[in-house]
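The complex appears here without one of its protein chains, the remainder shown in place.
As written, the chains take the letters A, B and C, and residue 1 is the first residue of each chain.
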Amino acid sequence: MSTATDKKPATMAQALQRAMRDAMAEDPTVHVLGEDVGTLGGVFRVTDGLAKEFGEDRCTDTPLAEAGILGTAVGMAMYGLRPVVEMQFDAFAYPAFEQLISHVAKMRNRTRGAMAMPIVVRVPYGGGIGGVEHHSDSSEAYYMATPGLKVVTPATVEDAYGLLREAIACDDPVVFLEPKRLYWSKSDWSPEDPAPVEPIGKAVVRRAGSSATLLTYGPSVPVCMEAAEAAREEGWDLEVVDLRSLVPFDDETVCASVRRTGRAVVVHESAGFGGPGGEIAARVTERCFHHLEAPVLRVAGFDIPYPPPMLEKHHLPGVDRVLDAVARLQWETER
Amino acid sequence: MSTATDKKPATMAQALQRAMRDAMAEDPTVHVLGEDVGTLGGVFRVTDGLAKEFGEDRCTDTPLAEAGILGTAVGMAMYGLRPVVEMQFDAFAYPAFEQLISHVAKMRNRTRGAMAMPIVVRVPYGGGIGGVEHHSDSSEAYYMATPGLKVVTPATVEDAYGLLREAIACDDPVVFLEPKRLYWSKSDWSPEDPAPVEPIGKAVVRRAGSSATLLTYGPSVPVCMEAAEAAREEGWDLEVVDLRSLVPFDDETVCASVRRTGRAVVVHESAGFGGPGGEIAARVTERCFHHLEAPVLRVAGFDIPYPPPMLEKHHLPGVDRVLDAVARLQWETER
Amino acid sequence: MTVQELPGAAAYRPTPPPAWRPRTDPTPLLPDPEPFRVLGTGAELDRALMLKLYAELVRGRRFNAQATALTKQGRLAVYPSSTGQEACEVAAALALEERDWLFPSYRDTLAAVARGLDPVQALTLLRGDWHTGYDPREHRIAPLCTPLATQLPHAVGLAHAARLKGDDVVALALVGDGGTSEGDFHEALNFAAVWQAPVVFLVQNNGFAISVPLAKQTAAPSLAHKAVGYGMPGRLVDGNDAPAVHQVLSEAVGRARRGGGPTLVEAVTYRMEAHTNADDATRYRGSAEVDAWREHDPIRLLEGELTARGLIDEDGIRAAAEAAETMAAALREQMNAEPTLNPMDLFAEVYTAQSGQLREQADQLRAELEAEAR
Partner (left out) sequence: MTVQELPGAAAYRPTPPPAWRPRTDPTPLLPDPEPFRVLGTGAELDRALMLKLYAELVRGRRFNAQATALTKQGRLAVYPSSTGQEACEVAAALALEERDWLFPSYRDTLAAVARGLDPVQALTLLRGDWHTGYDPREHRIAPLCTPLATQLPHAVGLAHAARLKGDDVVALALVGDGGTSEGDFHEALNFAAVWQAPVVFLVQNNGFAISVPLAKQTAAPSLAHKAVGYGMPGRLVDGNDAPAVHQVLSEAVGRARRGGGPTLVEAVTYRMEAHTNADDATRYRGSAEVDAWREHDPIRLLEGELTARGLIDEDGIRAAAEAAETMAAALREQMNAEPTLNPMDLFAEVYTAQSGQLREQADQLRAELEAEAR
């Protein structure tokens, strides 16, 4: 085992690349395909070097057609391969929706387990990078509402590696949501000595606290961490839970935290109405009702189409909005 | 005005047909398009007779391509028409997902109001008709999570007419969800003298009650009405709220009811996880927390791909499952 | 040499005009103006193959009739009959080797059965007791596919994967005339041609997509002409001439197997029955048209020619009919048996392992079932 001094700052994009690289090196059935993933290494350079190292048959620039990409991946999986598909941006995964919903999600079930779909669909998602329209959607609600899919999203460099390794190893289809604005986030991390890979389906307490729980994931995790720091000034000791896996949902970790703190705020970038927060708030309330001092509140993107770059800062849930919600947690009713 | 004696039993399918017919007669810009909507009158006969009465240019059999249907409808709307699109079954609307999400829902917003999208997308949805796979999906969660769309679903013959008229008259795009298994439900109703049309966005109390509120819509409304009758035996007087419009959501009617009864169960056919019930339960809890004697519970389809015909009865929320949930509303904590 | 480097793949690079030329000559890709036919042309016939085709056609026709009858008895939820199209169904099955894959649409139960799949397994979807009634890998038959044209990219992906692995496996994908309008048709054919995947696309042009006639579906000279736009050969065949369909498909499958890439085959045929038992075809077509096609019936055509050539006699015809009757009787009996379903299977294969959430729901259903049983 190498020592901590070997660790150098690595970006989330590099960790994702490394996860694919290591998986491809270990398992010849792992294939990467998508638009510009080969020669270019992807528009975010997440597949950089894979075509060179493994050849174009293992990391393939496809024609420009998302349903075709995912549909051929289904066929490849039928023949025993493990395709890792890159969708170039969130909104450009929509053309593949029918393939995802009607085939990828259902194949195992409709064949009574005879035909697994070990496909990873990597989707760079969310805003905050100044992208023009259709480049910043948070589409997780669509995937969460689809039985048969697993939905995973990392918030740290370590998790990016670990979760993607797990997703590729998983025999179920995984929609792997990559927070675009964290691609360049860094951590001291050694690709030679990655942290042990955690199985999909476990949330993690990123910051322990006692006053209230922030339930969040992906791009909103750093926002919540910052909010928790800022909240100390107000006298609140906030716990931050990074869900990591939206499906399956880790009721245990989440409910344990909320039962302890008695208050919770769900924070995400996706539109609030019909978004993941509704499910999360509802199931926490169902399970922890008598522990709750206040309703579970939600801080989310507004219920509007994603705004243009110059206005996105007003849309994205930031520290202040999180703190506002925390303030509305009916502290006056304190036990 | 005709008298009540003129009224004859009419089916929901007939009321929907009549709504389109009347809208087309009044407004020459209303056009119907879809697969088999012309000569055949649709696989559910909902567009029966429209091509004959208004010609094939007004009610058009399109090529078999859902993105093409909705995409051309967008262009027709750009030129001032009001297209009413029929998707043949729920799962066959998925190929049009990108057009719906990236264009139909966003067009008004991205053009700062210059270009409205007065399109109705009619989607027969839900199960209970013995359909083979891909013919019984409840896809409302996808539409609800998409800002810019209105989402409407009738549960009665009268509402089928009234809501579809309103949807066609509406300058915003409306996903109009038609509960397949209610197509042949009947009511004494006269097409010559339809009830006054109610604006989109209003829920309705279908049955007044005082013990608890059932929040439901579409195909689950009759189930809840039946459950409410059965509940009388248990001593519960249940209120049934038919949401009718999922977007916009009628917080007022819903919350007034829940505040009155102090208990609520959301009932729908769609999978529970990530389904509409999460949003509904969460917003009711946010708004009525201190009126709640128990958490808002959910009765929903299981979190599985829609089952084959012979097993669907085990999946669909029925009266017993609704009553079970009502029984779990912590009556022992009665004030 | 990787697949991506094979000729036909990444090598071509356009140059500026005036030197610029189309990448290839389109002429060899264009279908002949007349659908290829064998029957009535005096071509030599392989007797064993012809008798096999004939027996399967007769069996297939009987199968269609029996399945339609089963819908009336409530034994099938629905049945989309391929009556009139048996030549395509049977030839598709027989043109493949055992290691090859078939990608049927929802209308192609017969092709699966002609390939050897147990009829009850093949009819599971339409019976309504589960979705796919067989193990696709065991039979190399993809699930009967309801969302139109969506199985075409699967066929391409599978064929591509087989080729990458070095297996000489071919995928044959079936689609209707209506299905060619879907985006997935386009994307599948394009991927197949770019990757030179060993896949054959068979369009059964039966004149209708439910009620919509071909004229409202396409303005193309023929559906086979679409091939040129992908850079693959298009072939037209008389879809009611079983030896002709078999020959065209066999050639295309052989070419694909030898690394020659994909082919688009259009079989001109006709759907003699309604779209399914639930449809009423009189709403959208007249009997004169149906009658004209009845004259061109695939069984009649083959039987006539075999008889005329002395390749079959009355005994042979009777034997085929009797074999078909035996099959039908067995099918009736099997389908009359009440299927045994376990509702708990609903939760069994949603994921590899059951999540806590699904376990809770399974427990709920189990409790309900137990309460009911009490």
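What we mean here is this: a contact is a pair of C-beta atoms (placed from the backbone, for glycine too) under 8 Å apart; a residue touches a chain by one contact, two chains touch by 3 or more.
These numbers come from a predicted model, not from an experiment.
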item: Which displayed chains the hidden chain touches across the whole complex; value: A, B, C
item: Touch with the omitted chain, as defined above, among C:Arg21, C:Arg309 or C:Arg366; value: C:Arg21
item: Residue of C:Glu295, C:Asp315 or C:Glu338 touching the missing chain in the full complex; value: C:Glu295
item: Sole residue of B:Asp48, B:Glu86 or B:Asp172 that reaches the chain not shown, by the stated touch rule; value: B:Asp172
item: Candidate in contact with the missing chain, chosen from C:Thr218, C:Gln247, C:Thr263 or C:Gln357; value: C:Thr218
item: Full-complex contact with the absent chain, from C:Asp108, C:Asp238 or C:Asp279; value: C:Asp238
item: Missing-partner contacts on chain B, residue numbers; value: 55-57, 60, 62-63, 65, 67-68, 70-81, 83, 95, 98-99, 102-103, 106-116, 147-148, 150, 170-172, 201, 248-249, 251-252
item: Touching residues on chain C - with respect to the absent chain; value: 8-18, 20-26, 29-31, 33-35, 37, 40, 181-187, 190, 193-194, 196, 205, 207, 213-222, 225-232, 236, 238, 240-241, 268, 270, 289, 292-293, 295-296
item: Those residues of chain A which, in the complete complex, touch the missing chain; value: 35-36, 38-41, 43, 61-68, 91-92, 94-95, 130-135, 273, 302-305, 307-311, 314-315, 320-321
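Quick note on the criterion: only the chains that are shown with their structure count from here on.
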item: Of all other chains, the one whose Cα centre sits farthest from chain B; value: C
item: Whole-Å gap between the CA centroids of chain A and chain B; value: 31
item: Centre distance in Å when chain B and chain C are each reduced to the mean of their C-alpha atoms; value: 36
item: Centroid distance [mean C-alpha coordinates] between chain C and chain A, Å; value: 39
item: Junction residues of chain C - those touching two or more other chains; value: 130-131, 147, 183-184, 345, 350, 357
item: Touching two or more other chains - residues of chain B; value: 67, 91, 94-95, 133-134, 273, 302-305
